[in-house]
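Presented below is the structure to which this report refers.
Heads up, one of the protein chains got dropped from this complex, but the rest are sitting where they should.
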Amino acid sequence: MNRCKISLFLLLFCGVCVSCATPRGTPGAMDDIQPSQRPDSSSDEAGLWMYMDRIENRLKTSGRVVSDPELNAYVRQIVCKLDPVHCADIRIYIVDTPHFNASMAPNGCMQVWTGLMVRAENEAQLAYVLGHEMAHYLRRHTLQQWRTVRNTSSALAFFSLATAAAGVGFVGSLAQLAALGAIFAYSRDQEREADDIGFEIMAKAGYEPVQASQIWGDLLAEEEAGGKLAKSVFFATHPTTPERIATLRDLADKTAKTRDSWTAGREEYLHATKPFRKEWLREEVHKGNPNGTLVFLNRLLKDQGDSAEVHFFLGELYRLRGEKDDCENACSEYQKALDLGNPPPELYRSLGVVCLRMGKTREACDSFEEYLKVNPDASDRQIIESYINRLR
Amino acid sequence: MEKQLFVMPHRTIVLLLVAAVLIACGGCVTTSQRGDRCATPPPSTNVLLIEPDIILFELTAGGLEEPRADWTEAAKANVGKKLAEILQKTGDKLIPHQPPVNVPERTHTQEQILKLHEVVGQTVLIHKYIPIYDLPTKQGCFDWGLGECVKSLKEDTGADYALFVYLRDSYTSPGRAALIVAAAILGVGLQGGVQLGFASLVDLQTGQIVWFNRLMSGVGDLRTPEAAEKAIQELLANNPL
Partner (left out) sequence: MKRMTSILIVLVLIGGCTHYTAVPAQRRAIGSLYSVKSNVAWSQADEGGIQVWTIDGPLLQALRFVTLNDGDTLFRSYDKDAKLPRFRAHMTPNEVVEFFVASLKSVSGGVDTHQLAKGMVHPAGIRAGSINAATIDVKNLRPADFGRLPGFRFDFSFLSKEGLERQGIAFGSIHEGKLLLMVYSGTREYYFDKHKQDVEAIFSSVEVMK
């Protein structure tokens, strides 16, 4: 291609780009979303909503939405406490996946992942994260992101990543998370805006401000311990640094002075989530991120006191990690759980498997027999019996 | 080389790639398939029209396919209307499918039927239209179906057949059209809009696909009724109704 042609091409290209620079919306400040508002059908916002509607339909039939009516009612009343005006436009989906995330799509679809719910220590912590996401929704940040990105080469990935990240079993590879972050990461301005509005909402509802920095700080500590593998979807889209946590704490201090008493809602929260915790912890341990999970489980012990259930899951973590000394580590945790009494019945099967690995065939046999005694209806009875028969 | 247990690609990518290969191969228009040992439907059949799975995209200057809500709604309306008109000419009655209300099990089964049809369509596109992927077990025969689960559609509606339509279409924005022209002047090829789709007619008594057709062309505009007519005529070519 000679120079003449190249410059002609570039001229045309620029001309074309300028002429379509203002089609249906430009990045920049925009109005808050109003209750019951729907975008005009020829707008780019409508196109975005249509795609989000499709993702929401997929989410509904994904098989991983927690449908328990009481848990859903509990989360809904938090959302409506935070914003009684907009909460009728918001549809809440609790998604069963051991990753920490909450999000709101421009069409009013809110997702709360159970990896977040198992980590929140009280109602105020969950409320803060939800309020923060609602702020992104109210200020239409996703539409802003879309407008910023749509004329760049990153535009191509926007919808495919939105689909991938839509709670349908998203387990991000590093490359995918990097792409997600590059496109969907809220800007510093957007985060600041969401922090401010999130705090306003939270404080108005009476939730204790310091809980905001608490939950993010805990998550950051976990991610740092977990290394590269522990990068979360949440932090990919909400870039967070220790400085930001400090800012949140300052904001909390300022806000705290505006009222005499605040609620954290710890008892209510633990009560509402109690029926689900064991299953959420089991998913957590099978997530495949032992270093991060270790930090989380130890924090649980500190926060909620010694628990046979948590020691059992620590044992599972070591058993599945299978590094040097992990057999001994697992045994030690199972023993602590046994000492505390009333451990989960699967403990005996896991103990049997670990003893087998350590060559302690008699202890293995005893454990398997105990498993069957404690679990008369075990669905894997036959296979455990086959182990016992072969060991004898 | 990899050891791989399951290879189940993301749905639309399969079709877009099939389209791309066929375009690259010089482009073909439509070729339809008839199911084996399938009787021709009698005149005046009741045909259930499953809601067409259609998305229309705008191809922006940056090369992005941006979904357009207004175009998609228009296309669904045009396609539904044209299908009804065409079938009326042969004396058949087109019944639009309404998902059952307040019967969760039935709704669930019918949702699975739709999803199954999509994967069967992908399978046909790969294994019947691309010679290197021919299956020896399907040599010279076309006996794909959806199984007995379709009976629930027959029971709900009384229809004897169901017509499924799947379409993806993208149209260049003015900006991109200008770019394509400019690039053509300079001898650089840029991809324009692509249209891809398939339609199938399923016997609701046996679950067998009695007729299948693939649409692939760069012409036809589903946003307007007149131009949509041409695309639908091509899609329904050689159907047995």
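We call the chains A and B, going by the order they appear; numbering starts again at 1 in every chain.
Rule of thumb we're sticking to: contacts are C-beta pairs under 8 Å (C-beta built on N, C-alpha and C of every residue); 3 or more make two chains touch, one makes a residue touch a chain.
Predicted model, so just to flag it, every value in this text is computed and none were measured.
For the chain left out of this panel, the touching residue among B:Ile113, B:Leu201, B:Ala228 or B:Leu241 is B:Ile113.
Which of A:Ala73, A:Ala88 or A:Ile383 touches the hidden chain is settled by the complete complex: it is A:Ile383. For subunit A, the residues in touch with the chain missing from this view are 58, 61-64, 95-97, 156-157, 160-161, 163-164, 168-176, 179, 228-229, 286, 288, 320, 322, 349, 353, 356-357, 379-380, 382-383, 386-387, 390. Not every partner is drawn; the one left out touches subunit B at residues 1-14, 16-17, 20-21, 24, 63, 65, 109, 111-113, 115-116, 118-120, 122-123, 126-127, 130, 132-138, 144-149, 207.
FYI, only the chains that are shown with their structure count from here on.
Measuring from the averaged C-alpha position of subunit A to that of subunit B gives a distance of 37 Å.
Contact residues on subunit B toward subunit A in their complex (touch as defined above): 60-64, 66-70, 72-73, 111, 173-175, 178-179, 182-183, 185-187. Residue ranges of subunit A in contact with subunit B, taken from their complex: 1, 5, 8-9, 12-13, 16-17, 19-20, 23, 41-42, 44, 46-47, 49-51, 61, 150-153, 155-156, 158-159.
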